[in-house]
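Take this structure first; my questions come after.
Missing here is one protein chain; the remaining ones are kept as they sit in the complex.
Coming up: chain A.
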Amino acid sequence: MENEQISAFGEVLIFLIGGCVFVLGGLFSSKLIHPHRPNAQKLESYESGEQPIGSGWSRFNIRFYVVALLFLLFEVEIVFVFPWATVFGNADYIEATDGLWGWFSIIEMFVFIFILALGLAYAWVKGYLEWPKANVTPSDFKSPVPQGLYDNINKKYQSTKS
């Protein structure tokens, strides 16, 4: 009787709720017991020890959006793969069809994924996934310190392990 009320995925739900409760419980109990004495320095954005300029909110590069769209499409694909994954290795079906079921379902899924992979290949070839590389131009500054001195220092303080 109990199985009719709580389905198989209900157990997953309980784990999800448990995860949320652990995170929120930790945050809440810390809020409950921690001392609350803020000042201007504590509320500053952390910028690796530097003085931060502007606020913590900043713009993302627009190129992330294409990556997010591609990700979303492949996630929709996973929605189709997920029910397939629960049945393609089913021993009963494989036995009933003399092993044909397994081959049939795996080939069908490869066709499915291949069609979507074409889209990824298209985006790749068209250069939507390319990131502009920074042009590093070597400066023509001539240091008066000869390179040999640096090498000597490196050799002197070299760690024995490397």
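What we mean here is this: a residue touches a chain if its C-beta (ideal position, glycine included) is under 8 Å from a C-beta of that chain, and two chains touch if they have at least 3 such contacts; residues count from 1.
The rule is short, and it goes like this: contacts and distances are computed from a predicted model.
Undergrad: UniProt name of the unshown chain, from "C-type cytochrome", "Cell division protein FtsX", "Cation:proton antiporter" or "NADH-quinone oxidoreductase subunit J"?
TA: Hidden chain identified via UniProt as "NADH-quinone oxidoreductase subunit J".
Undergrad: Pick out which of A:59, A:142 or A:156 touches the chain that's been left out of the picture.
TA: Residue touching the absent chain, from the options given: A:59.
Undergrad: Which positions on chain A touch the chain that was left off?
TA: Chain A touches the chain not shown through residues 1-10, 12-13, 16-17, 20, 54-55, 57-60, 62-66, 68-73, 75-80, 82-88, 90, 93, 104-105, 108, 111-113, 115-116, 118-120, 122-123, 126-128, 130, 132.
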